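Removed from the display is one protein chain of the complex; every other protein chain stays in position.
Our next item is subunit A:
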Amino acid sequence: MAETTLAPTTARAGGIRRRTEAARAAGARSVLLHVVIVVGALAMFFPFYWTVVTSLTPGSGLSSTPSLIPADASLEAYQRLFADLPFARVVGNSLLLATVTTLAQLVTSATAAYAFSRLPFRGRTVVFGIYLATMMIPLQVLVVPLFAELRAWGLVDTYLGALLPTLAAAFGVFLLRQAMNQVPFELDEAAALDGAGHFRIFWTVILPNIRPALATLAVFAFMGSWNSFLWPLVVLRSPELQTLPVALAGLQGQYTTQWDIVMAGSVVSILPMLAVYLFAQKYVIQGVANTGLK
């Protein structure tokens, strides 16, 4: 909202002085704005900084508050994390589940989106409506029967049990269908004239044209799985099958006052997600922005 353009009326009689005054006021306001927004950003960032500092200060929290810049930084907390606990295994579990979930959701969402965008059939609107409705059902309602269902199949405390409910998500179908509807139908028709069937059109025409939406979905699916808590908490019981968030919550109970270890675990949990984010920031922010625009 900075006054970058001046209203035309001020340019007239005696306008020059008034203009410089306005420009100076605008300049001062802009500086103030910069200061406020940068201080705000620093405040937002501080918890991350503090997490790292704490993880590098051995014995944090037992008796004292760590200093802002650790005097003798050490990786002791990380060593203990990986030596005392099956933490490497836990990180591996999270990576495995997040990767499989992401790949599965890309496949199930893309195929369903193609059907809703390109394959007219009777009752399609109703079926799409049901898909959208599943987004409104809170996981909490499903937890008890899901647990019973997977226990009946003998899948409690297995990777498969953790994975099955995450294979398909209506959000992805919705996102990709939106993107596919933007791909000109003339492209399919041209391919069809060349003798391509639906599977060829899907693979060679549609998918290459919705790469940004696929990237957005991949990041969201990965993030959803990496950060998910309630379902892994319920279904994965043994320590060596646990995922990062569940293990972290447990860590807290185990090392109530050893904040350096708890914070080291937090850093380990943030880093991979941070890497994904830095790599695909554009798609994450675009994805969030688009969901709100419609």
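The rule we apply is simple: contacts are C-beta pairs under 8 Å (C-beta built on N, C-alpha and C of every residue); 3 or more make two chains touch, one makes a residue touch a chain; residues count from 1.
The definition used in the following text is that contacts and distances are computed from a predicted model.
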| item | value |
| --- | --- |
| Per UniProt, the name of the complex member that is left out, chosen from "ATP-binding cassette domain-containing protein", "Ion-translocating oxidoreductase complex subunit G", "4Fe-4S ferredoxin-type domain-containing protein" or "Sugar ABC transporter permease" | "Sugar ABC transporter permease" |
| Positions on subunit A contacted by the hidden chain, ascending | 1-5, 7-9, 30, 33-34, 36-38, 40-41, 44-45, 47-48, 50-51, 54, 61, 63-65, 107-109, 111-112, 114-121, 124-125, 127-149, 164-165, 167-171, 173-174, 181, 185-186, 188-189, 191-192, 196-199, 201-202, 220, 223-224, 226-227, 229-230, 234, 244-246, 248-249, 252, 259, 262-263, 266, 269-270, 273-274, 276-277, 281, 284-285, 288-294 |
